[in-house]
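Before I ask anything, let me first share the structure, which is written out below as structure tokens.
A single protein chain has been omitted; all remaining protein chains appear in their positions.
Chain naming follows the written order as A and B, and within any one chain the residues start at number 1.
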Amino acid sequence: MADLTLDSVTKIYRPRGREPVRAVSGLDMAIADGEIVALLGSSGCGKTSTLRMVAGFETVSEGSISLGGRRLNALRPAQRNVAMAFEGYSLYPPLTVRDNVAFALLRERAPRAEVASKVAEVAELLEIEGSLDRYPATISSGHQQRASLARALIRPAALHLLDEPMSQLEPQVRAVLRARIKEWLKDRGMTAVLVTHDQTDAIALADRIAVMEASRLMQFGTPAELRERPANLFVAGFVGEPPMNLVEAEVVAGDGRPRVVAADGLLTLELPALNGPLAPRPGQRVWLGLSPRHLAVGRGPQRARVVANQWLGDQTHLALELGDGAAALPLIAVAAGMLEAEPGESVAFEVEPRGLHLFDHEDDTALYHGSPDGTTGEPA
Amino acid sequence: MQRSSWPWRIFKALCLTAISLFFLFPILWVLLMSFQTNADILRVPPSPFFTPTLANYKALIAGELTGAGSTLQIAYMKNILNSFVLSACSVLLSLLLGVPAAYAFARYRFRLGENIAFTLLSFRFAPPLLVLLPLLLYFQELGLYDTYIGLIWVYQLITLPLILWIVRGYFEDVSPDIEHAYRIDGHSWLRSFLKIAVPLARPGIAAAALLAFIFAWNNFVFALILGSSDVQPVTVGALAFITASGIQYGQIAAGLVLSVIPTFVLALVMQRYLVEGLSLGAVKG
Partner (left out) sequence: MSFLILDRLSKSFGAVKVFDGLSLAVAKGETVAICSPSGSGKTLLLRLIAGIYEPDAGEILIDGKAVTGLAPDARGIGMAFQNFALYPHLTAFENIASPLRARGVAEAELTRRVGRVAEILKIGHVLRHLPRELSNGQKQRTALARAIVADARLLLLDDPLRNVDAKLRYEMRHELPRVLREFEATVLYVTQDFREAMALGRRIGVLHGGGFVQVDRPQRIYADPETVEVARLFGDPTINLYDSELAGGAVSLLGLTLGLPGAADGGRRPCRVGVRPEHVELDAGGEAAPDGGAGGLPVTIEAVTPLNQNAVLLLQAAGGGEILASTTLQRAEALARGPRRAIARVRPEHLLLFDRDSGARIRTG
């Protein structure tokens, strides 16, 4: 339980006879004591290399990592006071699940009775009581993953590292186990870093999420920040299921207020008066981002044709199209509950001001976000 | 983690050199001997400095061994040709029989299947002498003694199990779904075997064929008993170098070098397939 600082951490792999590969480039992160942070990205983005450097399985090429004020770079994994749940579980095959979970505590010579009660507690949390006296090879991969999680969570380490902790869990238990693990970590004030490619896990568990892509940190913020104020085009197109609709557009001067025009005038939206150095100017090419949750269907000035209506139990995903043929502009809208709309039907919709974002067409950085309270917009 | 200190690196280099010397020195020595006269070879103490001569090779190719005062007619080049014919035909026959059989063993479970496969493999570890004498009697009766066909037939004991077991493993590594997909596309069973299974197992088939060829080439005892000079391979032919008037070490060495060349060249050519065979498993389709 301590704070973790990554200071310009870089990892360069130098395979013999080939070009060096930059896996992590100049990563700066400050993780507070008791915070849960997720490293989120697709495979090859550098998140696993980062985790392995923190754990001590990879050397740090440049920069430094410190935990609770102590520099970790030169320490062996066992000296770092870090607990880790491995993606491949890494349970000891000749030991029962119970012995696997208790292993680290027994090695530290904790009293047997205390260990037994802690094992029982964490087993109940993860619903593996029935598997405790079995061997890892005889239980399902979902239970192996839970056992691996239990082995990490039971340790009072300064830092908990969880590598794809939920990937094998049965869908029916995911939601409840996510909630319980979060409660366990928060109750004990544990600092945790989890690596995942599944943004649902990241959003549900983490206080803050570091989105990584191509060895670089794209944004480090709370789930709400990633959703409401994505720092660049990549984050906007990555976060959310579905992510933001992204359309090339142009800012034009209107009479009074500027407007943004997309798809040859198929979609025109008013912007508030913009100020500030980054604010888009009339004539500027931009990427227009429209959050699916803020495309309100059934009211408003715009009209679109329904291409598909997919009701998923507690929410409806609508595929809409503006215009016809090859030039048509596809949009995805999401609404809570069920929405009656047949494919082929024409529906009204409106872009809520808070669902509107603009990104620079050249360098992809955010220029403008609709404000969360829905009144006025603000330059990024 | 991968960093190592320089004393350790020197230690590793020394170990590697020692091991390489241990394995490579005899080969080097034989190569040197093949360019020496018998007198040079038998000199005490041995010397690495000598005047190289091609006399040993010339004698072998001409088929005339000149020993101490006498001349012996041998057919060493014919022996090499025999080795080649026997090994190549054996491997070809084994491929024709073994590849479909390997496919059957890999894809289908049938009655006694595992027993049959194991029996075939057991030929590899039964001592050949066990079957040789009865075979000799059969062969003389059937007129197969001292024929290519007879020897190729017996060589199946060596090559067929090898090919069957190696290729079977490769077929098992090909996802059955790939063949299912091909069948569902509308292709017949035979086409799916020829166009999908065989090409995907090709590196394994090449590796197995190469190994079988080398094993057949190096066989000694079958040809010694079941053939006479007409069909004898190099392994048996080299016996002729031991004459009443002495052992011609230089010529034996030259004979060895000549007999190794075909398998050596073959291994070099097939190396690509061997490597491909090893790496294919890492790439999923």
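By definition in this document, a residue touches a chain if its C-beta (ideal position, glycine included) is under 8 Å from a C-beta of that chain, and two chains touch if they have at least 3 such contacts.
Note that this is a predicted model, so its numbers are computed, not measured.
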Q) Where does the absent chain touch, in terms of which shown chains it meets? A) A, B
Q | Options A:Glu241, A:Glu270 or A:Glu345, residue touching the unrepresented chain | A | A:Glu241
**Q.** Selected from A:Leu4, A:Leu72, A:Val251 or A:Val334 as touching the chain missing from the view
**A.** A:Val334
Q.
Using the document's definition of touch, tell me which of A:Ile203, A:Ala231, A:Ala249 or A:Leu267 contacts the absent chain.
A. A:Ile203
Q: By the contact definition given up top, give the residues of subunit A that touch the hidden chain.
A: 42, 170-176, 178-180, 182-183, 186, 197-200, 203-205, 223-224, 238, 240-243, 293, 307-308, 310-315, 317, 319, 332, 334, 336, 338
Q.
Take the complete complex as the reference. Which residues in subunit B touch the chain that isn't displayed?
A. 175, 177-178, 180-189, 196, 199-200, 283-285
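Everything that follows uses one rule, which is that only the chains that are shown with their structure count from here on.
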Q) Distance-wise, how many Å sit between the C-alpha centres of subunit A and subunit B, to the nearest whole number? A) 58
